[in-house]
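Only one protein chain is missing from this complex, and each of the others stays in its spot.
On to subunit A.
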Amino acid sequence: MDRRFPFKVLEHIFSFVDSNEDRNSVSLVCKSWFETERRTRKRVFVGNCYAVSPLKVARRFPKMRSLTLKGKPHFADYNLVPDGWGGYAWPWIEAMAARRPFLEEIRLKRMVVTDECLEKIAASFRDFKTLVLTSCEGFSTDGIAAIASTCRKLRDLELRECIVDDLGGDWLSYFPETSTSLVSIDFSCLDSEVKLSDLERLLSRSPNLKSLKLNRSVTLDVLESLLRRAPQLVELGTGSFSDELDPEEIAKLTKALSELKQLKSLSGLWDLLPEYIPLLYSLCPRLTSLNLSYATVMDLIEDKGLKTVALCCKELRELRVFPSGADLDETDVTLTEQGLVSVSEGCPKLESVLYFCVQFTNAALVSIAKNRPNFRCFRLCVMEPFAPDYRTQQPLDEGFKAIVERCKDLRRLSVSGLLTDKAFEYIGVHAKKLRMLSIAFAGDSDLMLHHLLSGCQSLKKLEIRDCPFGDTALLENAAKLETMRSLWMSSCFVSFGACKQLSQKMPRLNVEVIDEHPPKTRPDSSPVERIYIYRTVAGPRLDTPEFVWTIHKSPEVGVSRLSIR
């Protein structure tokens, strides 16, 4: 007797299961659930493009409408991954174009995307709606023009911090006059000027536009004209905020800003002049997200400024504060730990923070933890490596202990400053929901790594640079690595021999040694520059450049396991 639910019933039930984690769990229950789930999954997320082959993904999910992929390791953002390492989008685009022509959404992060990829997308997916490229590179504005001109139903076109071969602002004029479907557009990372009239017309005919992120070359004097045409915006990234405006222009701009009744997120603000800050006050009460990355004006973004933020932005959920150029060179700064303490006191909904600061104290961290136990993402970058608590000269162990003890929902953490193994013992013991951890210039010994790998149950991504440990902890906790997406270690004390051993012991991990100047002979005891380890069911990748070593390349080991699948 067939005790299973009919497919139609299961299908209906699964339609309520949204998150990919839940769907992954569902698919492990039994064969029929696996089959039903895979036939109904619409949104596919692949956190590491080398963990699985494009062909397998295309075949497994016949109804997929949305694909999200991530390529290079996170530290590639800071120039720690040499060019040419990998993360090519092409094999994925090609596989999907051939098998899944109803794909509507593609989101790529840290991948190499060429104009050919973009042209292929434009040509292959008839109902294509969403393209989001984050920290990608390899394409030019020609590729963007192809998307704009060909994808009739385009809703989202977002280029977030990409490195684009910018051939000019013409791409914007390629949106056909008939296209009215745009919901979000982000070209903040491009340099060239777009034609104002093209932009105005696009805004005028896009009643559904919710998110507009301009680039720096859009000057302040034209902002009013743009905002007038899009008062329904929920997210705004302004262009440059530094032109001199006359009183009449200021009045018009103030009015236009106050008309943005739905605005929740504000960014851009390049070169924000202090005298223009009051213009933004009308927006503050509703803001849930404030990104001051480019508003690097010493006069504004100091503790005083953050106190103002704390007072005005009661709905704030996310805050990012970057250093101004001066912070990087001088010790006299007016942005200190006090700024973050103020914001943590004043903004009850704050859950995500990225904060750069020259120095910090344990007391401040303890206050912050007490004020805001609801942090989900806490990234503190004390820019001075090994900087202790500047009042007590103690390591910042106790401060971070307070953070992980109190913030029970912490998912992502970046630590900095002077830290001993104790800090990592605390993290291992308390940070049970932590998924991603970034560490630099910290710890004393192997114990540090051991605490993390044996303690943090939910750990999925660990990235470490310039820390003094190596082989023992790595090899002892090898099994843990299969439960994680990836581990990155650079400038640590990992030996080549340990890499070989790990590769042999764990066939379902790809162990990559990335060494720009590999020595001619590599004794087992020699330290490696960078190691990137990730779990995979796709086997060794076939597109490794010369400077990436994997065990499959090494004749020394005597086992050649490289096979073409």
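Here is the rule we use: a contact is a pair of C-beta atoms (placed from the backbone, for glycine too) under 8 Å apart; a residue touches a chain by one contact, two chains touch by 3 or more; residues count from 1.
Throughout what follows, contacts and distances are computed from a predicted model.
Missing chain, UniProt name from the options "Multifunctional methyltransferase subunit TRM112-like protein", "Auxin-responsive protein", "Pyruvate dehydrogenase E1 component subunit alpha" or "Mini-chromosome maintenance complex-binding protein": "Auxin-responsive protein". Among A:F356, A:F378 or A:F400, only A:F356 touches the chain left out of the display. Checked against the full complex, the one of A:D18, A:D77 or A:E275 touching the unshown chain is A:D77.
Summary of contacts with the chain left out: across A:E11, A:D142 or A:E161, the touching residue is A:E161. Across A:A440, A:L459, A:L509 or A:I533, the residue that sits in touch with the chain not pictured is A:A440.
Residue-level contact of subunit A with the missing chain is found at 75, 77-80, 82-84, 135, 161, 163, 165, 189, 191, 216, 270-271, 293-294, 296, 322-326, 328-329, 331, 356, 358-359, 381, 383-388, 390, 418, 438, 440-441, 465-466, 468, 490-493, 516-517, 519-521, 526-530, 545-547.
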